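Of the protein chains in this complex, one is absent; all others appear in place.
Here is chain A:
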């Protein structure tokens, strides 16, 4: 019997394992291998020649290659941090709005919030580029009504990256709100009853029950939000092309430009390896932080 199912397991696993092996794991290993090769993307893999860590020296070096990469790395870090810092608290607040039963309409709110997550990022980028339009856009018009002067949004190096963060938060916050709701449903109502008997007010209940018990959910949300944020591509490719003055040049855009458009496959792969390593470090640090709090 056991052997029969072992054969079945092989058959059941073969399609998925083959596809993921060939189109995800193999390319991942190739990325690592190519990062220490001199290789043009327009030539076969066999034409690659080993150059040690030269690619890494170059992308961290003083030339324009190094400056552009370090800029993209910094922009991506800022973009990711801002996205997470905005998305997590908003998802908890919106999650509580949906979850509470004092005022009707929570489920309708969830529908509206989550609907934006279905919109293709290309359409989001197009629509927001018009919303941000300095003269014909409604955002500056509305700011004018409350006495705030026109903002340059995407056209100034000081605000362009932040403007893209905003449209990202708008698109994604509904998904994280649903995750937060999932976390909230796991908190036993009896805890709040007990806290109330002990005289805890709403603020204390939130601080000492809701927030600590949401920690695992928030860790999961943070990891997903980070992975999503480093993938930002469409608004940059479509609207800003990395500008003005490099202020929105983020890694996904930059790696594609170097590795595909300029066909510098070795350099691009070294950048991709750095992105992967940075993600591993950040995610491990997050887990360590949350686990340490668990021990306290």
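Everything that follows uses one rule, which is that contacts are C-beta pairs under 8 Å (C-beta built on N, C-alpha and C of every residue); 3 or more make two chains touch, one makes a residue touch a chain; residues count from 1.
One rule holds for everything that comes next: contacts and distances are computed from a predicted model.
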item	value
From "PadR family transcriptional regulator, regulatory protein PadR", "Cytochrome oxidase subunit III", "sn-glycerol-3-phosphate transport system permease protein UgpE" or "Ferric reductase", the hidden chain's UniProt protein name	"sn-glycerol-3-phosphate transport system permease protein UgpE"
Full-complex contact with the absent chain, from A:44, A:62, A:149 or A:199	A:44
Sole contact to the chain not displayed, among A:162, A:223 or A:290	A:223
Where the unshown chain meets chain A, residue by residue	2, 5-6, 8-13, 15-17, 19-20, 22-28, 30-31, 34, 41, 44-45, 92-94, 96-97, 99-103, 105-106, 108-116, 118-124, 126-128, 130-131, 135-138, 141, 144, 170, 174-175, 178-179, 181-189, 192-193, 195-196, 201-203, 205-206, 209-210, 217, 220, 223, 227, 230-231, 233-234, 237-238, 251-252, 255-256, 259-260, 265, 268-269, 272-273, 275-276, 279, 283
